[in-house]
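Omission of a single protein chain aside, the complex is shown with its protein chains in their original locations.
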Amino acid sequence: MRTILKLGKQEHRFIDRISELSGENVYSCYQCGRCSAGCPMAFEMDILPNQLIRLVQLGEEEALIASKTLFICASCFTCQSRCPKGINIANVAEAIRYLAEPKGKDHFGPDEVPAELADELP
Amino acid sequence: MNGNGKKKRIGVFVCHCGVNIAGVVDVERVAKALEGYSGVSFSTHYIYMCSEPGQNMILETIREEKLDSIIVAACSPTLHEKTFQSVIELAGLNPYQVEIANIREQDSWVHSDKEKATLKAIKIVKSMVEKVLQNESLEPIRVGVTRRALVIGAGISGIQSALDIADHGYEVLLVEKNPSIGGHMIQLSETFPTLDCSQCIMTPKMVEASRHPNIRILTYHEVESISGYVGNFKVKIRKKPRFVDPDKCTMCADCEDVCPQIVSDEFNMGLSFRKAIYLPFPQAVPGTYTLDIENCLGLLPIRCGKCKEVCEPDAINYDDQETVFEEEVGAVVVSTGYDLYDLNHLGEFGGEKYEDVINGLEFERILSASGPTGGEVRRPSDGKVPKNVVFIQCCGSRDPENHNPYCSKICCMYTSKHAMLYKHHVPDGNATVFYIDVRTGGKNFEEFYQRTIDEDQVLYVRGKVSKVYKEGDKIIVWGVDTLTGRKIEMEADLVVLAMSMVQTDGVNELLKKLRISSDANGWLSEAHPKLRPVESLNAGFYLAGCAHGPKDIPETVSQASAAVAKVGDLFAQEQLLHEPTVVPVDEDLCSGCGICVTICPYSARELDKEKGVVKVNEVLCEGCGACAAACPSGAAQQRNQTDDQIFSMVRAILRG
Partner (left out) sequence: MKLHYYPGCTLKEKTTNLDESTYAAMKMLGYELVEPENWTCCGAEFPLNEEKIVGLAAPARILRQVEMEGGDKVVTACAFCFNVLKQTHIALLNDPLKQKRINAYLKDDIRIDPVTKERTTDFPEYRGDVQVLHLLEFIQKEIGYEKVRSLIRRDLGNLRAAPYYGCRLLRPKGETGIDEPDDPSIFEEFLESIGIGVVDFPFKQECCGSYLSVSLPDAASEVSYRILRSAKLNGADMVVLSCPLCYYNLDRRQDRIREKFLEFTGMPVLFFTQILAWALGVEAEILGLDQHFFDPRPVLGITDKAEVAS
């Protein structure tokens, strides 16, 4: 696949929107990868947490919305607690989920929890 | 009117500084607005006042217009006050008849509204006119120079500084808190990028320093305080009791053999043991044993006394005392070195829980032929030869959120060296380096790093490690390969952490006493980051080595020699000139309340109890003005910065 890197108005609008929703400065990530290295669920993800931030930096909204990672993140904040730039990546993932929702991307709701689990699940 | 009631003839010169000032301030209007202002006989503007044509214009105008003082409206006085002082001196005027009106840093650089910035510039220049009207002509205060230097810390930077000063023909006191000189460099195995044996290149320097007739080495000594001023410091030095006479000690080791107290060996980074009476390492300078009183059973012969009993040359003296003595020096080189960031800060790497998770200096000792493993790579926990060694870079560095924001600069290179040397020792082992960026900015550094991957097949994995823990006798490392997007878990037998370099413990306390400033990270601040990199802002203090920030050996040695060149500049002067803009005391007005004495940060003021007034040591006074602001009676008036001048300036600004 050929990727044409373009940081136009649309991309900047997307990046700014993510910053606004998450309250995080995604520009400040220098891609050390520590978030991915410590992520307990990374082994299930199609894009790693550092790649998620990278795709935001590149303005790749579609690729982000299509990623499985959004719904694999358990919001455990391990990445946030070790990020050298103090980025709360869980908040960034939540911001992307928020933008994905109106586009028909959601995971599953409480009504889809299997009945045998629903009785016990906190 | 000046002090003599004579009307002044002031010239105003407004600088454009290219577009730096003229881009925001209407310089022509400023020059026009000053025409005819009280005392101003001439006013003009020019594109670069600091250029030769600009300076010549000032010079000629002074002569043609018979000016007796000038104002240059330009940049900060820290940049060009000296320049214009020398210009008017050439014209035969007193250098204290020039004032700089700062319309760049305090105006054009911080504002964008042209109209308001121009009006502000006019006010700034007018206020300076008010000041100049009352400026007196001053002569610098002249003092002598003690041509003798103090070097604090005897690692490679201190030793190089001491040797250079001594070779210039001046006396040096080289003070070191440890029992031997040598610093961290003597602990290193081999040095990048040449793989010279560190001891082999360091010990000749140490011996040279110990034999140099101009160097007095004071090991096991600490600097207590420094008073005085550039060229004339008084240093209080504390001698810690060594309990062994270095002149008598033959290093026979009899005392060590009988000493019952076994403690962790600092030189080997705690990887081996020493006795309470010990020789730090075989090549120690001075070559003498030291009795470490903190770990000794006690000096009373009934408690132990074994070492004294066996010492044939009778070198051990239990009555040795701590003493403090004073020395006079003219210059001080601060070369106190660095420490490594404490592993305890990294809980996610187990803190100091795991014996086989070590820092770079520990690995240096393991690699060293004279180290605790005799030059074989064996891990601390069980002495096994590790077959999988993981090196982790940037531990505590480049992490503004949790640790230190800066790059420690040398770790990329020493990790490359560690991995290479490990492979030389254990050819069938695996060396893996986790890195974020590999920074090899130095002569032959990149070539060295490439050799590590080309010839020694060290695997570099791009990603910062997040967790290191133990499972059974394996250490597990959680990393990531950001180049392939894979999360990585790997087993290791030994993990070497490239810990961040940090300022040494306790140095900041000393610095506060010396009034040397340091930056937000604790490193010593240079007088100017580009143009005065080896001097402190506090005159007479010079910086060398890692106390000033992380650097490698070649850079440290260069800085040490550069600092000594500056010491040489100082010592070459017949007399030193001290700024005359000090704060004397008007004895008629002084009530002897002593407020200024307590407030003076330079100890320049003293209460004369007999006369009931304060006396000032003008050489110590730095002209900060704290006393003038605090004085309730107006007796403390700073020269060319009197209350009258300040009020006139304020009035001028309020008038507009």
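Labels for the chains are A and B, by order of writing; each one numbers its residues from 1.
One rule holds in what follows: a residue touches a chain if its C-beta (ideal position, glycine included) is under 8 Å from a C-beta of that chain, and two chains touch if they have at least 3 such contacts.
No experiment lies behind these values; they were computed from the predicted model shown.
Although it is not drawn, the missing chain touches A, B when the whole complex is taken into account. Remark: the omitted chain is touched by one listed residue; of B:Gly153, B:Gly350, B:Gly371 or B:Gly396 this is B:Gly350. Touch with the hidden chain on the side of chain B covers residues 344, 346-348, 350-351, 353, 467, 469-472. Take chain A: the residues that touch the chain left off the picture are 20-23, 40-41, 43-44, 71-72, 74-78, 80-82, 88, 90-91, 94-95, 98, 107-108, 113-114, 117, 119-122.
Throughout what follows, only the chains that are shown with their structure count from here on.
Centroid to centroid, with C-alpha atoms defining each point, chain A and chain B lie 44 Å apart. Residues 30-39, 42-43, 47-48, 50-51, 78, 82-86 of chain A are the ones touching chain B in the complex.
Residues 348, 394, 398-403, 436, 462-467, 478-480, 482, 485, 487-488 of chain B touch chain A in their complex.
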